[in-house]
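Only a single protein chain was left out; the remaining protein chains are all shown in position.
Order of writing sets the chain letters: A and B. Residues in each chain are counted from 1.
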Amino acid sequence: MTASPTTLGALQGVAAAFTDAGQTSTGEAVLFWVLAPLMVLGALGLLLARRAIYGAMGIVFVMISLAVLYIAQEAPFLGVVQVVVYTGAIMMLFLFVLMLVGVDASDSLTETLRGQRWVGVIFGVGLAAVLIAAVTRVTYPAPTGLAVPNADSNPVGVARIIFGDFIFAFEVVGVLLITAAVGALVLTHRQRLTRRIGQKERSDSRVARLGQGEHLAPLPAPGVFARTNAMDVPALDPYGEPIGRSVSRVLRVRGQEREFEEFAAGLDDEEGGGTVGVPLPPAGAPGETTGPTTTITTGRGSEVQP
Amino acid sequence: MTSSIATLVAAVEPQAAAAPAEGIVSLAWLLVAVPLVSAAVLLLAGRGSDRWGHWLGVLASAASFVLGLVLLISVLGRDAGERVLDLRLFTWLPAEALNVDAGLRVDPLSLTFVMLVTFVGTLIHVYSVAYMEHDTDRRRFFAYLNLFVAAMLLLVLADSFLLLFVGWEGVGLASYLLIGFWNHNTPYAVAAKKAFVANRVGDLGLLIAMMLMFAAFGAVDFETVFAAVPGASEGVLTVIGLMLLLAACGKSAQFPLQSWLGDAMAGPTPVSALIHAATMVTAGVYLIVRSAPVFDGAPTAQLVVVVVGAFTLLLGAIIGSAKDDIKKALAASTMSQIGYMILAAGLGPVGYAFAIFHLVTHGFFKAGLFLGAGSVMHGMGDQVDMRRFGGLGRYMKTTYVTFGLGYLAIIGVPPFSGFWSKDKIIEAAFVGEGWRPWVFGSAALLGAGITAFYMSRLFFMTFLGSKRWNDGHSASPDAAIANAPVQHPHEAPRLMTVPMIVLAVGSAALGGLLSIGGVFTSWLEPVTGRAEPHAPVMPIWVITTLTLLLVLVGLALAWRQYGAAPVPVVAPAGSALSRAARKDMYQDDVNDALLVEPGQYLTRSLVYSDRQVVDGAVSGLAHVMVRIGDRMRRLQTGYVRSYAASMTVGLVVLVVAVLATRI
């Protein structure tokens, strides 16, 4: 989210000085009461969503809302960093991995560990209860606000502390980031154990498997000989049977393939009912694949054979 | 070097009673060192010294003898009052309160023992060269013999009870090693163990005595202890005396620790002759005589000593009358004769010198008898059952004569050695007032009669009478004899007969020679003190006559039963007394019932309680821990979410706890 200077200013304006009783401005209260329930809902979405992608979306919402709250709480620098680092980098990384793992892999919500669900629920709620009790029971001083530290703008104030008091921690964190990057590289790196399969090898293997249902020629385009040449309609072979492989694998995996009968060429009708040419081959002819029977493809080098 | 330091120290140290040793006497440490080094060489050199090892052993023993002889002559050259010499060697235990110097005491008593041990020892070394000729471990045997000689000399030469104890343990060790010399034979190994254990019981007495001395006098050397004795209470002295007596009983096979001696005959015969007849078993007598000041201050302890001696001399004599094993009969005789010595030693100054005198003569004739028995066994294929002997005098003349001389000596026939020494003891036993002289005197008198009986029995059964062994050509009516292996009795080789002849001469003449003019008693006076002449309750000539009469009776009885009448090959059932005597008066059974079984029961119950209570507690705790661990292990499911759940629970509990303290 890219907040324009005006939006930032408006949000910061919301966080005006406190009243004498230490209360925030009404604008901030409205902002909070609008966002807080939605954030809780988003977080609950993560907890309850069957599909990981929905949970991730809920978290993205929570994080952007947090960025808004940061800006409202006189922390515009953190708000921006929240958006850039969390929403922009971390959650994107999450989504990327989710896609890698399989976007359609839904998590079963049935519990396998005995008592885990009850422990989780009871102590989750209990944790919230005791922490809220702790937070609300404490007497706080009157909030001072950040007007003085933010006199030279918030990023400057933060920078003074980071590069002043916390310069060593800052450098260490830099080292930590580099280490993490190297660690991720090492973890995801795979030693090549077999010979690299290039274009020549693929070509050779296809020629070698020529008699076993392998076509040297490109796969037929979808919709050939059918009544429509849409992407989701299988092509028909000379016998009028559909060729499954002509439809994109992604569509097949998703089950978005169209039934071929309705688009089959009506040869019989035009020829007066007589069957022309060779009889139909028996069912289960080579190249017959329908429906999402394949495994999910992930990573490099895993070749899917339809 | 050691000697020079020793003389230096000795010169500085002030001496109260004992004069510092100088000149030739300061070489006394060589007496111990030479056989000890020889033993070490023999043990360390291994098989390489097999060829010459036995001669090295003989040489070491002979060197000690020559040195002892030189010392004797040198000491004889001094006045009677200056014959007690002390040789300081080095500071041994410089502990704050316990300060013990290693030193040797060269005085008439120790020199007497030195001469006995080295002379008889050397003869037996020579004898052993031939006796052990066919044993593959002859070198090891000589190493042990030398070790024994060294330890025995240390025992008699030590100038403190602690150093004496070292020698005491040394002879115990040598005795154990030599009894079990043929330890591949289980009964022999068991006999060695039995001797060792019985000796340890006695050693405990010596240890306690030393502890008491240290507690009461603050020292354990002879000089300080004996000087402090007059100021000590009689109770302490009595306890010390009784503990010393316990030690003496263990080492000298006196009642109630006598049971090991018979089994100790499992060792080679030269060992029986040297250790279990002539020298080591008399160490108890030496200890009592050496501790004379202590016993003089404790009449009760002395009475116990006399009772033990009198009882043992009768017990041994009775056992000896029933044994058919020639060595065991001689062992019982040893026990009985040492009983005489203990009896004499318990009589006080009147008996000390006679105890040592009898010890010396006994050393000669008993060693001679054992060597003779060894010669008989040598000629009879290691047969020890006297009922299988008979008529051997014709086949082994030298053994017959030498053994006969020893035999006459032990039964106390004048003018042989035994008569001079034993008769004096019997006379001394009759000295005193009240009931004591009558009881102890009668016991000694009776013992002399029984001695004559069992020794005659032994002699007649072995050398006289008819052959009870299979000579291979004359048919015997007795099937048991006819079926026995054929024997070819023959005289032993020269190396064996010469020591026997020397000892026989000693047995015959030594007693008489040393009695002329009371040479021996006056020689010992610097140690034992001068005994005021006491008149026995009976005139001396009556006692002597009675003794000789009883000896004759015993001899006649033995002749009637074993000389004139044929001896059955298989022992008859006999009376209850002889059955009991054959079984050592049931001493083993008594020991088993009183000590061994309760001890084993105690051990078993201790082991049981250790297993059940101590181990039970420990392993019970371990079991509990294991069980807890098993339970805890189930928490380790390996599921990250379980761990996270426990962390959450912990967090909640922690926050609640913090909040609870704030409320």
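Some points to look at:
Heads up, the rule we're going with is that contacts are C-beta pairs under 8 Å (C-beta built on N, C-alpha and C of every residue); 3 or more make two chains touch, one makes a residue touch a chain.
Keep in mind that, in the parts below, contacts and distances are computed from a predicted model.
Taking the options "Periplasmic dipeptide transport protein", "NADH-quinone oxidoreductase subunit K", "cytochrome-c oxidase" or "ABC transporter" in turn, only "NADH-quinone oxidoreductase subunit K" matches the UniProt protein name of the chain that is not displayed.
One chain is not displayed; in the complete assembly it touches the shown chains A, B. Taking the complete complex into account, A:Leu66 is the one of A:Leu66, A:Ala226 or A:Val247 that touches the chain left out. Contacts to the hidden chain, counted on chain A, fall at residues 22-24, 26, 28-29, 32-33, 36, 39-40, 43-44, 46-47, 52, 55-56, 59, 62-63, 66, 69-70, 73-75, 77-78, 81-82, 85-86, 89-90, 93-94, 97-98, 100-101, 105, 107-108, 111-113, 116-117, 119-121, 123-125, 127-128, 131-132, 135-136, 140-141, 143-150, 154, 157-158, 160-162, 165-166, 169-170, 173, 176-177, 179-181, 183-184, 187-188, 190, 298-299. Looking at chain B, the residues touching the absent chain are 633, 636-641, 644-645, 648.
The definition used in the following text is that only the chains that are shown with their structure count from here on.
Note on chain placement: the centre of chain A and the centre of chain B lie 101 Å apart, centres being C-alpha means. On the side of chain A, the complex with chain B involves touching residues 113, 116, 119-120, 123-124, 126-127, 130-131, 133-134, 137. Residues of chain B that touch chain A in their complex: 637, 639, 641-642, 645, 648-649, 651-652, 655-656, 658-659, 662.
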